[in-house]
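Every protein chain except one is present and positioned as in the full complex.
After this line comes chain A, so read on.
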Amino acid sequence: MSSQDNPEKNLPTAQDTTHGAVDVADEKHPFADPGLPPHEHRIQDIDERAAKRSERTVALLFTLSMLATIGFIASFVAIPVEKMVYIFPLGRISALNFALGVTLGIALFAIGAGAVHWARTLMSDEELTDERHPIEAPPEVRTKVMDDFRQGAKESQLGRRKLIRNTMFGALTLVPLSGVVLLRDLGPLPEDKLRHTAWSRGKLLINQNTNEPMRPSDIVVGSLTFAKPEGLDEHDHGFNNEIAKAALMIVRIQPDDIKDKRTLEWSHEGILAYSKICTHVGCPISLYEQQTHHVLCPCHQSTFDLSDGAKVIFGPAGHPLPQLRIGVNDEGYLEALADFDEPVGPAFWERG
């Protein structure tokens, strides 16, 4: 403990504790506290006309507030909610919102300005002094409290009757468990939910814009297409949960430009299907540079090279975008050859 306490000699000697207010700085104390300076009167304190002016200013502000409130009510009644107006330099904005905001703003601001002006110019500005008292209780109070506590604790017999004490602590420790258990049904266990998506062998790739299956010839080099698995409709219950994992990004790269062997194998003649969900924290990725084959996540700027297994080439993502293995079915439409072989989206503890 002693090491934590600063020895008294190291504490500073404060200017203000050594001497109280002194009227004149004498030879011995050139830096002494001269005490509160005499109060200086404002113009309003000595000139009644100035005071009257202040009064009128305050009253004017309060009146302005009243007028603005009337303006607020009038705008509310008179201006149709859908009316748009052009106001320089704000552009085309809602007339009602503008009118209500300005009138309410003035109505409130004027009250505040009036009150502050009143306080600053007319209310007494003479500085007053309050004494501070130590927050700590005096020793005799402390002793009394400690004695009372000991008395109370003794009378409770808590310390003496260990059986009561221990069982009480046990009960109090256990009872919150009920509350914890009740939280169990907040959601299901993770199990392998994050490992599977709506994709499986034979599922057609459906263009997100046209809602039609796609032929290889629909996809030209340099294009970017978003796709979903067949049978997934946005009106379906649970569509959002499924699309959050199954969303697909399709690009076509000249097979010669594809650097990674597996990437090429899993493609169909250079048509590559990657998960659209960023492996960082799960934003959909959609900024594609067709010349470099880089794709950038607009949320945290992770950059992936689609021609090279979607490797991370910049930014905070930790692993490549999963690639979906695709082929063409008998009718010539693009289809998935399997589900993703790894979990899509952000990494997690059980991912491995």
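Here is the rule we use: a residue touches a chain if its C-beta (ideal position, glycine included) is under 8 Å from a C-beta of that chain, and two chains touch if they have at least 3 such contacts; residues count from 1.
Criterion: contacts and distances are computed from a predicted model.
Enquirer: According to its UniProt entry, is the unseen chain "ATP-binding cassette domain-containing protein", "Cytochrome bc1 complex cytochrome b subunit", "Sigma-70 family RNA polymerase sigma factor" or "Oxidoreductase"?
Expert: This omitted chain is identified in its UniProt record as "Cytochrome bc1 complex cytochrome b subunit".
Enquirer: Check the options A:Thr57, A:Asn97 or A:Asn207 and report the residue that touches the missing chain.
Expert: Of all options in A:Thr57, A:Asn97 or A:Asn207, contact with the hidden chain holds for A:Asn97.
Enquirer: In the full complex, which of A:Ile43, A:Ile70 or A:Ala115 touches the chain missing from this view?
Expert: Within the whole complex, the residue contacting the unshown chain is A:Ala115.
Enquirer: On chain A, where is the contact patch with the chain that was removed from view?
Expert: Residues touching the hidden chain, for chain A, are 3-7, 9-17, 20-21, 24-25, 27-37, 76, 81-82, 90, 93-94, 96-102, 104-116, 118-120, 123-125, 127-132, 134-135, 183, 186-190, 193-194, 208, 226, 228, 234-235, 240-241, 243-245, 247, 276-277, 280-287, 296, 298-302, 312, 314-319, 345-352.
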